[in-house]
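This structure is in C-alpha cells; I'll ask about it shortly.
As you look at this complex, bear in mind that one protein chain is not there, while each of the others sits in place.
Now for chain A:
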Amino acid sequence: MSPRQRQKWAIFGLTGPAYAWLAVTIFLPLSAMLYCSVLDVSPLVPRPASFTLANYAAFFQKSFYLPLTWWSILLGFWTTLFCFLVGYPAAYALAKRVKGRWREALFLLIVLPFWSNALVRIFSWTMVLRQGGFLDMALHSVFPDAPAFNLLFTYPAVVIGLVHSYLPYMILTCYVSLQAIDDSLMEAARSLGAENTTVFRRVVFPLSLPGVISGAVLIFVPVIGSFMEPRILGGAKGATLGMNIEEQFTVTANWPLGAALSFTMLAIVLVIFAVLYPILKRRGVWA
C-alpha cells in the first residue's frame, strides 16, 4: 500500500465510526420525520396515509404561528444577548487576567451547572422566583414595605432560566478564542499608542468574535426550540414554537404537524444564518 493510500484508509478508519453513528442517529430519524411531515395522518393511527403539504401550510394559515415564531426568535435573541453580556466579561477575565490555579478553580465553578440535572435546576428556579420565594424574601428583608414580588410565569423568568442553562456555552467559546489571542498583540497595540479601551475595541474584541459567534449559534438555535424552561418558568406566558411542537407530539398526537413545524423552524434558523453569514464574512470573522 502506498503512503497515500494508507493515509486514505487511516482517514476513513478514524472518521468512519463517527459518520456511521451520525447516519444512524441523526440522518435516519430525521428522514423519518421528514417523511412523517408530509403525511395527512399520524403514523400512530391505523389508517392508510396519503401525502400532503397541509402541515406546512398550517404554519402560515393559523394566525398564532407567526407571532409564536417571532416570540421564540426574540427569546433566542434576548437569551443570547444576556449570555454574551454576562459571559464575555467572565471569559475575558479568565483568559487574560486570572493566572494559574485560580483559573482552574473558577473554571470549575462555571462548568459545575452542567453536572446537575437540568430539570432539577429549572424547578429550583421556581422556588427562587415565585412570590414568597427566596428573591421575594430577600427583597422584603431589606425593604419590608416593598410590593409583593413575583417573577414566576413571566417572560423575564424564562429568560433568566435560559441564560442560566446556556451561559457556560458562551463563556467556554469566548474563553477559547480569547485565550488564543497572543498577549504580544495587545502589547504591540499599546506600544503604538492605543489605550486599554482602544486595544480592546480594535484588537481583542474583533479577534474574539469567532468565539462570540459560535457561542451565539450554540445558544440561539436550541433556545428557539426550547420547551422545558418556557413551560416550567413561563407557564402560559412562555408559549414558544418549541412548546407547541412538543405538544403536537405529546398532547395532541399530531406527529405530522409537529414534524412540519420542526422543519419550518430549521428553515427559519438557516435563513437567519444565510442572512448573517455574508455580513460576518465581510467583517473578516470567518476569514
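Methods note: a residue touches a chain if its C-beta (ideal position, glycine included) is under 8 Å from a C-beta of that chain, and two chains touch if they have at least 3 such contacts; residues count from 1.
Basically, contacts and distances are computed from a predicted model.
Of the names listed as "Cell division protein FtsX", "Ring hydroxylating alpha subunit (Catalytic domain)", "Spermidine/putrescine import ATP-binding protein PotA" or "Ion-translocating oxidoreductase complex subunit E", the one that matches the UniProt record for the absent chain is "Spermidine/putrescine import ATP-binding protein PotA".
Of A:Pro3, A:Gly193 or A:Pro278, it is A:Gly193 that touches the chain left out of the display. Listed for chain A, the residues touching the missing chain in the whole complex are 182, 184-185, 187-195, 198, 202-203, 206-207, 284, 287.
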